[in-house]
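What you see is the complex with one protein chain gone and the rest in place.
Let's turn to chain A:
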Amino acid sequence: MNRSWVTKLIVLAIASVLVLSACSSGGNKPGSGSNSGSSQNATNVNGNNSGDSGQSGNAGNAGGQPSGAADSSDPFGGWVEGLPKIEAPEGFDWKQFEGVTLNVITENTPPSSGLAANIEVFEQATGIKVNIEQVNLDIVVEKAGLDFNARNSNYQIIYADPYQILSKQAKHFVDLNTLNNDPTLPSIPGGLEDFIQSQLLVGGYMGDKEHLYALPYDNPTMVLAYRKDVFEKYKDLFMQEKGYDWTPGPDMTWDQYYEVALWINEKAKAGVISEVKYGTGHQAKQHDSLMNDFSNVLAAYGGDYFEAENLGDIGTENPGKSLLTSPEAIEAAEFYNELLKIAAPGSTTWDWNGLAEAFAAGEIAMIPEWHEFAGMFENPELSKVAGKVGWTILPKGPKGRGNMYGGTSIGINKYASDKEIKAAWLFLIWATAPQTQYMILDAGFTPTRYSVYQLPYIQKAMNDPESQEAKEWPLASSLIAAQEAWKEGNVYMRPKIPMWPQIDTIIYTELSKMLAGRQSPADTMKEIAKQSDRLTGN
């Protein structure tokens, strides 16, 4: 009898340990896995994805005329003519927080890599020690959630993803207005108005504009990457057969995109085109990337996910009823389903990284992709298509255009001590300052400040693809398209609502079933709408 109870206890203990360790390992593994490769920033809901994309330029070091001189109001140096200065109140002691240690948790993105590489600039100027932990976005969400739930501040500075963190946890962030308006502290150089305003809305606020929770930090956006060499070489042949100029540009429609992709497939199969195998490729794995890819088409067809207003900028608690049963949404799903039938077969296995690798391997002529991948495509060590890639905004549909935006901001954990909060504010000032953004361009960073784009160096790089500046800063080629994509009517911003992670999962799971032929596009839209409404209580 005793032996039996001992056996039962052992079995119970082993089973408990196994199940509990499943919980813990499950949460950690995706992060470790997705961060182990050179371009493995998987599960990145916002597409901040260049990762280790091998940027080879040194734009930040080469351009402008750095003043080089650090003065009392700006101890960081690196300011160049034309940029707003970091300024502090008279007599401000930049070293008053010396000895404080700040922990930053952020996704592994270009600005994080750039800041980490240059962190000694901040540390030497302030005496504040900064540990930047770069992990997969899921891990950021998990660790921030644990900190907030326990009212802890293991991380004083947090990568505030608008959809997975800010929308649910805004109340746990310091209202930055209080710090920005504090006369004893430095204020945001150039003011809030120097941030790209649409990006400030989506990344800085939640629900209303009374409280500012975070400052724009990065801004990846989906645009169209295409093979210039292929489109130039076969332009006349396509013109002869189809009767129009096929070069991707603002006038291209999704129907034309489909026609062009199909034509390339046929010519590649017939051996006429040898440079690529497929006309189009997509990030259509059962993953957040699939939702992003589909949303571009959905918006172009006039569809949207929910009926409430301001969903895409300041966000709301209740998104209202799902709009996916609308004729526009169903038509978009039908088109997307057809488009994926002619896409590179690997599309259903690719997220944004897999798609970028396939494009860089020279297999595909056109892909909708996050603009930050330009650095990878232009790096000959990582790409066979360096120097051959053109960028433009995504095609338009019957009722408009959609270029998915995926930017993120950084904010301060309100459970940090007063001293840490003020020290963290200095970090935010520096990390989002125009001169810092300019300094880390070579890390593949895309500025979030208007003033940086006005610099002659940036203008030259973006407007003259053959210039030395453009060669030093490969992201320039895609940024022209990204800037066009940010314009109202072109950009698509997903709903910023607290239950977005669940809705997102429903969307990409059901779309994956549609692409596998398990359900029709109309049924897919109805199923997503049904599940979404049940979740949101509408």
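Operating definition for what follows: a contact is a pair of C-beta atoms (placed from the backbone, for glycine too) under 8 Å apart; a residue touches a chain by one contact, two chains touch by 3 or more; residues count from 1.
Heads up, the rule we're going with is that contacts and distances are computed from a predicted model.
Chemist: Can you pick, from "Binding-protein-dependent transport system, inner membrane component", "Cytochrome oxidase maturation protein, cbb3-type", "Response regulator receiver domain-containing protein" or "Branched-chain amino acid ABC transporter permease", the UniProt name of the chain not shown?
Modeler: Per the UniProt record, that chain is "Binding-protein-dependent transport system, inner membrane component".
Chemist: Tell me which of A:154, A:177 or A:348 is the one touching the absent chain.
Modeler: Only one listed residue reaches the unshown chain, and that is A:348.
Chemist: For the chain left off this view, which of A:138, A:194, A:313 or A:372 is in contact with it?
Modeler: A:138
Chemist: Determine which one of A:122, A:148, A:257 or A:352 touches the chain that has been left out.
Modeler: Of all options in A:122, A:148, A:257 or A:352, contact with the hidden chain holds for A:148.
Chemist: Going by the contact rule already stated, which one of A:169, A:199 or A:379 would touch the omitted chain in the full complex?
Modeler: The missing chain is touched by A:169.
Chemist: For the chain that got dropped from the picture, name the residues of chain A it touches.
Modeler: 7-8, 11-23, 25-27, 29-30, 32-34, 36-37, 43, 138, 141-142, 145-146, 148-149, 168-169, 285-287, 344-350, 354, 357-358, 361, 363, 498, 501-502, 505, 509, 512-513, 515-516, 518
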